[in-house]
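Only one protein chain is missing; all other protein chains are in place.
Naming follows writing order (A, B, C and D), and every chain is counted from residue 1.
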Amino acid sequence: MAAEETHHVAKTFMDHLPVLQVVIPLFAAPIIVFIGKRSLAWPIAFAASAAAFVISCILLIQVLDGGFISYHVGGWAPPLGIEYRIDAANALVLALISGIGTVVLPYAYESVKAEIPKKNHTLFYACFMLCFTGLLGMVATGDAFNVFVFLEISSLSTYVLVAQGANHNKRALTAAYDYLIMGTIGATFFIIGLAMLYMATGTLNMADLADRIADEGTNRTIRAAFAFIVVGMGLKVAIYPLHHWLPNAYTFAPSAVSVFLAATATKAAIYVLLRFMFSVFNPSFVFEEWTLYIVFIPFSLLAMFAASFVAVFQTNIKRMLAYSSIAQIGYMLLGIAMLNATGLSATLVHLVNHGVTKAALFMGVGAMMLYSGSAFFNNLNGLGRKMPLTGAAMVASGLSLIGVPGTAGFISKWVLVQAAFENGWWIIAIAIMLSSLLAVIYVWRMFEVLYLTAPDPQSTAKEAPLAMLVPMWVLAIACIWFGFDTELTLGSARVAADGLLAGSAGMAH
Amino acid sequence: MIETFIEIGLFAMLVFTAFAIVKTDRLFAVVMLSGVFSLLSALLFVALDAVDVAFTEAAVGAGISTVLMLGTIALTSRTEKKSSISSPLPFIVVLITGAALVYGTIDMPNFGDPMAPAQQHLAPEFLQGSLEDVEIANVVTTILASYRGYDTLGETAVVFTAGIGVLLLLSGLGRRRKDEDEEDA
Amino acid sequence: MEQLIDWAFIVGHVNYWLFIVLMMTGLYVVVARGNLVKKIVGLNIFQVSVFMLYISIGKITGGTAPIFPVDLTGHIEPDPSIVYSNPLPHVLILTAIVVGIATTSLGLALIVRIREAYDTIEEEDILKIEREMTAEDNKEYGAAMGGRA
Amino acid sequence: METSTALFLTMLIPTVAMAGNMAFKDRENLRDGFTFICALLTFACVLCILCAVGNGTMEEIALFEVVSGLTIAFHVEPLGLMFAIIGSGLWILTHLYGIGYMRGNNEDHHARFFACFSIAIAAVMGIAFASNMFTLFVFYEILTLSTYPLVAHKGTKDAIIGARIYLGILIGTSIALLLTGVIWTFVAAGTLDFVQGGILEGKIAPSLVPILLALYAFGIGKAALMPFHRWLPAAMVAPTPVSALLHAVAVVKAGVFSILKVGIYIFGIDFLAQTGASEWLMWLAAYSIIAASVVAMTKDNLKARLAYSTVSQLSYITLGMALATSMGALGGGMHIAMHAMGKITLFMCAGSIYVAYHKTEISQMQGLGRIMPITFIAFLVGALSIIGLPPLGGSWPKFLLMVGAADAGHQIIIAVLMLSSLLNVAYLLPIVGRGFYRPVTDSKLPKGVAEAPLLCWLPPAITAFGCLILFLYAGAIQDFLAPIVGL
Partner (left out) sequence: MHHHHLILRVVTKMLVGAIMLFAFYVQFHGDFSPGGGFQAGVIMAVAFIIYGIVFGLDKAEQVFPPWLVHKLVALGVLLYAGVGVVSMLLGYNYLDYDAFSPHHPSHGQHWGILLVELGVGITVTGVMVAIYYAFAGRPPPMKDEDW
């Protein structure tokens, strides 16, 4: 560093954005605990997430031309130091995560009041901030081991957040425990993969890894590393046969947590999977040599049909939405397996669209649970009529989940099917459509319960408080908005997909 | 050569301990064996030149986590119930994973090979950097706190997360239990 | 002429395979055992074995711990004749150990809560209780829907 | 007024009507009056467009681009304009009738009912003026969704099940088949614009054309081509004004209209004729015509019988397209108008009978004609038009279709059309016969003439008269539509 000292140029605020994005919420968590005042916890958390959201938007705008921003944490140039590397792919996911976080917090204000004992509020918001930080950190970083560290921050806080549902139903505890076991196995698989990669290349920086794998070709160690990383992250993503932790975790978590997790946690993991598959390992290596077609396509099809089918038979809306999430993850994986720019942009755009849609739906259910006490269909009878604004928001987002034209979900489906046709996969295209029909069935069941059944005469339900309605409607309007104006979502997804498909060349310094 | 024998001896003991853990159903013994496992692994780390890691593993694995586990079994139960159903699935999972791992080892460089990529690519630069730029004798400290200081910040955040997680699950913030009980009442 | 058994290869790899045996023992305890505490112990074994794999990556035959010799005033006295093992895996594993203990403590805290809620820490008993809860939910909410709770 | 402004107003005004219905929820007269004015204004706008454009075409107006290459855009061409005229014109009458029916029948949730109704009309306008397949698809789905609450209106178990079938088939076919076909077309042709002569020629292997056509023909479930016709009878649980809207004006006509659009502007009549891709569709449509008529004869429930009659009549239009001749397509286009006028008359009559005496089964209608003469005479006129007897409008399209069939060299189709007419006679005329010539058996019925409320019998009387008028102006309609097939 001695050489650099003489011509050190002072960094400005704008230069620090990539790291500030993560550090601001990271700072917020201990501040909340340190101050320890219940009344200040929420404002601090909200301010931090709003700041992160603004920063992520600025970053996204900066990288939309296809370039990238590299930030050297600690002043050490990669591959020695840890690098933050923002390109269109992770800027998009960062914007999604921070956006959802910012929208969820006002909602959480009311819902946490109702669901979590007062004495735990301060710690709850601190934990929420840590989860937020972890997700942002694992997406922003360009260092493979740093992914693991931030993955664990988000995972550990998630387990705790899920367990907070125990005040309501004790099964939240076992759900959190199962998630902890599965999550830890996943994370350990991930570091086994990293160990093998490190053994074969001697580096941990993603760009450097990509270069060295591209230069030296693959061997059995690298292939095994790939398998372990995919399975490890697959556990976090809830790829179909590895999804068992997800339904219980989403069902029994407090409403605000379900909203946040459903919209962001699996999405961040999918991003990491994409980053490794396309940027670190060469796409041609990943797919031709590994014939992932044979692995990814069957499992994603299985997810699309089996999980949707299971969702149809649920009596609890939250669990139904959880299974629907597993099915939707199938669509995203299918987009990856298409291995063309359109398919990859379908994955990325669906990642955003589905995040927004699912968050809105979980918010609606959470608002209704304030009065119904549970998310069982029978307890929600006719609530759509008693809570017209909540119900309308759920209709809008439910339509987006089906993929009705004019909604965000339609755009994802369109692009995905287009990608299938570009590859000449007629059967897959029809399969996508058929599986989305299952979504029609389960979403429509929800609508019927909300609108066409007689409400419980003793129900005291009234419209949800404003603090819940506004976030819900922001997301519901986003569901519609992204169905018409795709400049932001699909536009960035296309840039990101091109960057990812460029493979290691896209990571070059 | 003597190193190899020590290592093999340690390995044998580790494997023995691990199998004993599988077999035993008294949780107290399991926890103690788990502590033993950690201590043995710490010894192995010393043999592999990782003194910092050995120190940590001894403090954490044999110390803190044993204490916590003892605390937990005091609060829960002291024996494991034998499972009535035995499924071949776990065994298959383990077998497949193991096979994948063994497959991965085939192209690994030999153990201790100074020409392995891991020794050739970045390690010399770290050693050099610690010597010249940072001027700190313990290279592990240099990398931990400076080169990869951000990882360590993350690590601190993980510890912090665990701390507030346990507080959220088992007690509350700030007060002592008695005060809380009064508030609840 | 290639040898039938490549001894150099076996000697150079046998410790990896031993790590794998340890890892798989740990993993087996996690997936096969029903006692929640024992699962955590299994997880520890699994993770510690992975740590050993990492540390063995850094080992150089004839090397020594990566700490430079210092004189009495604390100044480093470099000695080019000493070979140092690779310190990077050590750093990674320090972080990973901390993550491991964090996971363990959270898992144990959850177990304590589970015991208080279910009065057991055996997976089998818990599943039984949960099945009963589900059956009750089904009776109350499921009949009309023909589905499962 | 700019034509483009008028075009947007046709969609905007019904939307405003919807908002008005929501806003004046509890003030019945204000609400219904407001909607009526909106209906008149919409019709006026359509007429404005008619005056300005005539049977020419107007430049495309793009609203905005969703994805590159996919725009929400509108244009005016004769077929769409005709559909818009029918839709907006009949809205006025259906609205009047709806007010009478809903009030006379003491139904609940009037505001919701009329609001959804208005949205459905807006969607019809969107479909009529869509200038590409994407826009058409968007409005097609809006139409499905907005009519769902109408079908489920009563909220009874039957209504919910009927609505499920309705929605399940329409959404199911449109997403699984139609959308697949649309995306396939987009990938193959690179555009979805409606272009005279089609966009697919040379872009797709001839052997795949029948498959793509099948995706469209079955995907447009609203055209009720067998075996995807079940939603139509299922939707009969809806209040009768809805049935009138669904089965005469908006929904089914949107379906066959889409089929014609696809045949003419996506595939192109010539391309279809060259490849012979539509031949199987022609036979299926012919089968549909006969089979649905036979089923209709077995139905005692009046609305169910009319529903199957609709299934049969819709296949005329599909058949017109599948013949792949200019005359056939023209006949199909014209049948949209003629059948709309005839069928809406029949439905409104059925509703009048229900409002006045709560009769739903044909066997209960003995002698009812003498009590409600106007209703039954209107019904007779509508029935004759459907059968295709001169001097009523329905005779012309059948004639054109036969000419088209002859052009295509399919004499059997001519026989099918004639047989179908006979079957029409067999299932429609006995209803009138019973009404007039059988003695009254139900002692609860009043003696002497006692019609349904004014707003219930007047609209069908007007549309019945319309059937007569259309006969006289059929030539004008034919000339008006001629440009769509390049004549």
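The rule is short, and it goes like this: contacts are C-beta pairs under 8 Å (C-beta built on N, C-alpha and C of every residue); 3 or more make two chains touch, one makes a residue touch a chain.
All values reported here derive from a predicted model rather than from experimental measurement.
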In the full complex, displayed partners of the excluded chain: A, B, C
Per the touch definition above, residue among B:Thr4, B:Ser83 or B:Ser171 touching the missing chain: B:Ser171
Which residue of C:Leu18, C:Leu94, C:Leu110 or C:Ile126 touches the chain not shown here: C:Leu94
In subunit B, positions touching the absent partner: 51-52, 54-56, 59-60, 63-64, 67-68, 71-72, 74-76, 78, 133-138, 140-142, 144-146, 149-150, 152-153, 155-157, 159-160, 162-164, 166-167, 169-171, 173-177
Interface with the undisplayed chain - residues on subunit C: 65, 67, 70, 74, 94, 98, 105, 108-109, 112, 115
Contacts of subunit A with the absent chain, listed as residue ranges: 1-2, 4-5, 8, 10-11, 16, 19, 23, 26-27, 29-34, 36, 71-75
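To be clear about the criterion, only the chains that are shown with their structure count from here on.
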More contacts between chains, B-C or A-B: B-C
CA centroid of subunit B to CA centroid of subunit C, Å: 6
Between subunit A and subunit D, centroid-to-centroid distance (C-alpha), Å: 45
Euclidean distance of C-alpha centroids - subunit B vs subunit D, Å: 72
Touching two or more other chains - residues of subunit B: 101, 105-106, 108-109, 116, 118-119, 122-123, 126, 148, 151, 154-155, 158, 161-162, 165, 169
Per-residue multi-chain contacts in subunit D, two or more chains: none
Category of the chain touch graph - line, ring, star, complete, other: other
In the complex with subunit D, residue positions of subunit A that touch it: 399, 402-406, 411, 413-415, 417-418, 421-422, 426, 429-430, 433-434, 436-437, 440-441, 444, 448, 451-452, 483-486, 490
Parts of subunit B lying in touch with subunit A, wherever the complex brings them together: 100-101, 103-109, 116-123, 125-126, 129, 132-133, 146-151, 153-155, 157-158, 160-162, 164-165, 167-169, 172-175, 180, 183
Subunit D to subunit A touching residues, read off their complex: 64, 66-67, 70, 72, 137-138, 141-142, 145, 149, 152, 155, 160, 164, 167-168, 171-172, 175-177, 179-180, 183-184, 186-188
